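Encoded as C-alpha cells, here's the structure I'll be asking about.
In this view, the complex is presented without one of its protein chains, the others remaining in place.
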Amino acid sequence: MRTTRTAERSQVTEPGDGNGDGNGDGNSDGNSDGNSDGDGGTKAGAPRRGKRDDRRAAWLFLIPAITGFVIFFGYPAVRGFWYSLTDYNLLNDPAFVGADNYAKLVHDPQFWHSLGVTAYYVVINIGSQLLLGLLLAALMHRLTRSVALRAMLLLPWLVPNVTVALLWIWLLDADLGFVNHLLKALGFGTIGFFVSPDWAMPTIGLVNTWAYTGYTALLLYAGMLQIPPHLYESAALDGAGELRMFRSITLPILRPVLALVLVVSLIGSFQIFDTVAVAAGGSGATSAIRVIYYFIYQQAFQYFHMGYASAAALVLALVLGVLTFVQLRLLRASRSDLA
Amino acid sequence: MITTKRAGTALLSLTLATMLAACGSSGGTESQDGKVTLDYWLWDDQQQASYQACADAFQKANPNITVKITQTAWAQYWQNLTTQLAAGQAPDVWTDHGSYYPQFVGSGQILDLQPFVTRDKVDLNQYQAGLADLWVKDGKRYGLPKDWDTVALVYNSTMLKEQKLKAAEMAELTWNPTDGGTLQQAIAKLTVDENGRNGLDPAFDKTKVKVYGFLPEWGDGSQGQNGWGDLAVANGWTYLDKNPWGTRYKYDDPKLAQTIDWYKRLIDKGYAPKFDKQSTLGRDAVLGAGKGAMTFAGSWTINTFLGPDAEQKFALAPMPLGPAGTRKTAINGLSDAIFAGTEHKEEAWKWVKFLASADCQDIVAGNAVVFPAVKTASDKAAAAHRAEGRDVSVYVDATKEQGGTFLLPITEHGNEVSQIVQDAIQQIVLGQVGAAEGLKKANDQVNALFT
Partner (left out) sequence: MPRIGKISAWATVAVALVLTLFPFYWMVRTALTPAAELYADSGALFPQHPTLVNFLRILGLTSQEEARAAGGSGARIDFARYLLNSVVYSGLIAILQTFFCAMAGYAFARLRFPGRDFVFGVMIAALMVPPIFTLLPNFVLVKNFDLVNTFAGMVAPTILMTPFAVFFLRQFFLSIPRDVEEAARLDGNGAWGVFWRIVLPMSRGPLITIGLTTTVWAWKDYLWPLLVGREEETRVLTVALGVFLQQSPNTRPDWTGLMAGSTLSVLPVLLLLIFLGRRLVQSLNFSGIK
C-alpha cells in the first residue's frame, strides 16, 4: 500500500538535512530567475556539510499556501471558536455570552438525537461498506485483476452524492420506484424506503455504501497487492483452500491497512450531509434522518443561530479530533507492521 | 525561463487579483443606464403565470424596472430564503406567509411599509376583512395583502357515485373526535379493498386497500391547516393565548390530542394510509392516480382538482360540522414583503403597491387560480371560476359564515415551532408515543422557546 510506504519514507527522510546534501551555491542564474533565486543567504563555496539557507525562496514558494491557510483555515477556526461564545445570528453584531451555547447544547435533546442518528448511520454504512469492500477486494486480488472491472466498480464513487441520492430516491420511490415494482412482482409488500422512519436511515446508509464500496475495495485491493505472492503459492501447495488462505494470510497481513481504511472512512462517514439534504426534500428531514451536519446547517441557516451552530460544530470537531488521533496512532501501528 | 517566470507571475497576480476583489466591496444589480431589476420570489408554480402577467403590465407602465420572478417549491422556499437573507442576497420582494414572517421582522429583514402606505394613501379597506392587520406589529406594517385561502373537502365524485353517496349528504357531514360522525361513515364507504368491499363491510381487508377513503397531510407544520388544525378548532381548541403575537401555545390541550387520536384510528382501521407507507408523491397526485377518494384541500389547489388537467372528476364540499355544530376553516392570507436591505426601495414599493392593487389582483382573478385579497377582485375570481364551470362557492361561503373561519397563529419562532410540532405529530401517528404525552412534550419544548 503506497500511502503507508510514502509515510515510511517520510520517516526516514524527515529529520531534515541530516544527510547533508547542502551544496549551497545553487544560484548563479539569478538574473533570469529573479523572483525565486532565493538562496540569498548561501555562503558560496561552503563545504559540503554547510547549511544552505533558502529563506527567501522558501517564503516565496509558500506565499499562496500560507495566504490560503491563514485566511481560510486559521482565521475561520479562531472565528468559529469566538462565534461559539456569542449570540451571533448572521445579522447582528455578536455579543459575548460565555459558555451559554455549550450549556444549552448539553441539554438539547435534538443535538443528542442527531448525534445518535449519525452514529447509527455510521455503523450501518461503515459496517456494510467494509465487509463488501473486503469481499470485492479479495475477488479482484485472487480471481481477476481486470482494470476494466475495477474502473466500473469505481464509477459510483465518481458521481456526486446529490446524483447518487436522486438516483436512489427514484429507484426506491414508494409508488413508482423500480425496487418496489420488483418487490410487488415477487409478492412482497412495498416499502416506503425514504418515508418510513424505520427504513430511512438504513436506506441512506446502504445507498452510500453503494456509492463508496468500489472505492473502499480498491484501497483494500491496493493493500493486498503488498502481500508477497509466494505466501499464497506455498499455502496452495499445502492444500489450503481460498477461504482458508483469506483467513490465515490475507486478513492478518491486511489488518493494519484495514484498520486505517476503517478509521478514515469512519471520519468521512460522520460528515454525511448531501444525501440527507436531498432526501429531506419534502417537508424537511424527518427526525429519523436528521444527522449532526444537518442539525448544524439548520441551526445556522434556517434558525439563524450562528453562535449555537458554531458551538455544535466545535463539539463535532472535538469528536472527530479524537477519532483522527486514534487514526494517527493506528497509522503508526500499521507502519511498523508492514515494515 | 522567461515563460516560466511569466507563468508564475501570472498565477501570482491572479491570486492577488482574487484577494483584491475579495477586499473590494461591490454589489447591486443596477446597470449604468438607470435600469433596475427587481427579484421577486413566490412558491406556487400555479400562480407563476398570473404574476408574470402582472409583471408584464407593471413593466409596461414602468419601462425602467424589470421584474424577475423565481419560483421555488414550498418545501424549500423558506430554507432558500433564509439562506439568501443570511448571505445578504435576498430577493427585493418576496411572497410572505404569516407563520414565517415574524422571525424576519425580529431580525430586521423586512421593510416597514407604513410610511409608504401613509404617503401614498393606500386604501386598506379594499381588502377582505382582517387580512391587512395580519402584517402589523407594534404599529409597523410588514406587508400588503395579496390573497386569501380557506380549506374545504375535495372528493372524487365518480367514487362517490359508486358508493351511492349523494353530494347533498357531503354538504351536511358532521364530525366529532369520538366516532368521527357522518364524515367517518363517508370515509369508510369510500375506502375500497382489492376485492371491492368497502370499509363498512365486515369482510373488508385492511391489508389490501385499493382506494383509501381519506388522505391525511402529515407535513403540515405546527398549524395543521390542511386538516388536523381545522378539525381541532371545530372541536373547541385554540392554538395559543392570543393571536397574533401570543407567547403560550396550547398543544397540550386534550381537544387537540382527541383529534389526532381520531386520525390515528382512521389509519388503524385502514381508511387512511399508514404514515410509513404513504406515497412520496403529494396527496393530490395520489388522488389523481385514483388511489384516494377524499382529502382536505386549500383553495389554492382548485386548479389541481377542478382544472382541465385533472385526471379524475372531483367536487368540493364544505368542512364538516364540528361537535358544537359549526364549521371551521383556517383563513390565511399571504402578503408581499420588501427586503430591508434592498437597494431599490422605491421601485420595490412600486411593485408591491401594484401587486396589492385592484389592477394586478384583477389580472390574478381573471386566471382563476386564487382568491385575491381585494374584495372586488375576489368576486371576479369567483365569477371567473363559475365561467369555467367550477363550483368553488364553498370556499367563499366559509368567509361569510359567522365564526366560520379562524386565523392561523402568528408568533415568533414559527420555524422552530413548526419542526417540533410536526415531529411530535408524526411520532404520534407512527404509534411511537401516545397523543397526550407526545403533544405535552412538544408543547413544553415550544413554550420554552419563548422564555
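In order of appearance the chains are A and B, and numbering begins at 1 in each one.
Quick note on the criterion: a contact is a pair of C-beta atoms (placed from the backbone, for glycine too) under 8 Å apart; a residue touches a chain by one contact, two chains touch by 3 or more.
Everything numeric in this text was worked out from a predicted model, so none of it was measured.
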Touch with the omitted chain, as defined above, among B:Thr83, B:Gln126 or B:Thr399: B:Thr83
Residue numbers in subunit A that touch the chain omitted from display: 1-4, 6-7, 9-10, 13-14, 16-17, 19, 21-23, 25-30, 33, 35-39, 51-55, 57-59, 61-62, 64-69, 71-77, 79-80, 83, 90, 132, 135-136, 139, 143-144, 147-163, 166-168, 170-171, 173, 176-178, 181, 185, 210, 214-215, 218-219, 221-222, 225, 241-242, 260-261, 264, 267, 270-271, 273-274, 277-278, 281, 293, 296-297, 300-301, 306, 309-310, 313-314, 316-317, 320-321, 324-325
Interface with the undisplayed chain - residues on subunit B: 1, 4, 8, 11, 14-15, 18, 21-27, 43-46, 48, 70-76, 80, 83-84, 86-89, 280-285, 289
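Keep this in mind: only the chains that are shown with their structure count from here on.
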Whole-Å gap separating subunit A and subunit B, where each centre is the average of the chain's CA atoms: 41
Residues on subunit A engaged by subunit B in the complex (per definition of touch): 29, 32-36, 63-64, 67, 89-92, 169, 173-175, 190, 192, 194-199, 281-284, 286-287, 300-304
Subunit A-touching residues of subunit B, taken from the complex the two chains share: 1-2, 5, 8-9, 12, 15, 19, 75-76, 78-79, 82-83, 85-86, 103, 107-109, 219, 221, 275-281, 286, 289, 415-416, 419, 422-423, 426-427, 430, 432
